[in-house]
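One structure is given below, represented as structure tokens, and several questions about it will come after.
All protein chains but one are shown in place.
Take a look at chain A:
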Amino acid sequence: MSSSQNVDPASVAPQQREKDTKDTRRGEKHTVSRRLQQELMGLMMSDDKGISAFPSGDSLFNWTGTLTGPLGTVYEGLQYKLSLEFPQGYPYKPPTVRFETPCFHPNVDEHGNICLDILKEKWSALYDVRTVLLSIQSLLGEPNNDSPLNVHAAGLWENQTEYKKTLLERYEKDVRSKDFS
């Protein structure tokens, strides 16, 4: 899969680039900021339920995201925080997304790393924060049990009642108790 959108135009002519690397770097960074700024505005203005994100500090390159489990799934009503880190090459390179809230899920490991194709090899410059968050949200309800990071969860998935029980126990233990201590 080699989608042409994924090619950073700045990397097309390396010889040219060397001349004024600094300038283009700055310019690059500027265009990335611009794009992120626009994404932020779009996200703010959109009315998506259950997903949200905002820069966590002074930098536009580190965001904190919040999503709630989709309705009708075992994750319904649970809230998760994520961190999004945008590389300089964004949107030609995917952001690094990680669960900050411990998440019991077949495709999420104990460090919060997510196994999602669009964040890896299937990334396209057409994706943005909003679509990434929506994909992760739907991943919660529809795990890919073929390549699990959390084998225990993957094995448990078939039995939804048992799964829900474990999930809530974990959530209670890892999140709520810490939240209110």
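We adopt the following convention: a residue touches a chain if its C-beta (ideal position, glycine included) is under 8 Å from a C-beta of that chain, and two chains touch if they have at least 3 such contacts; residues count from 1.
Throughout what follows, contacts and distances are computed from a predicted model.
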| item | value |
| --- | --- |
| Omitted chain, identified by the protein name its UniProt record gives, among "NADH-ubiquinone oxidoreductase chain 4", "Asparaginase", "Anaphase-promoting complex subunit 2" or "Ribosomal protein S14" | "Anaphase-promoting complex subunit 2" |
| Option from A:Leu60, A:Ile118 or A:Val175 whose C-beta touches the chain left out | A:Leu60 |
| Touch list for chain A against the chain that is not drawn | 37, 40-41, 43-45, 52-56, 58, 60, 63-66, 81 |
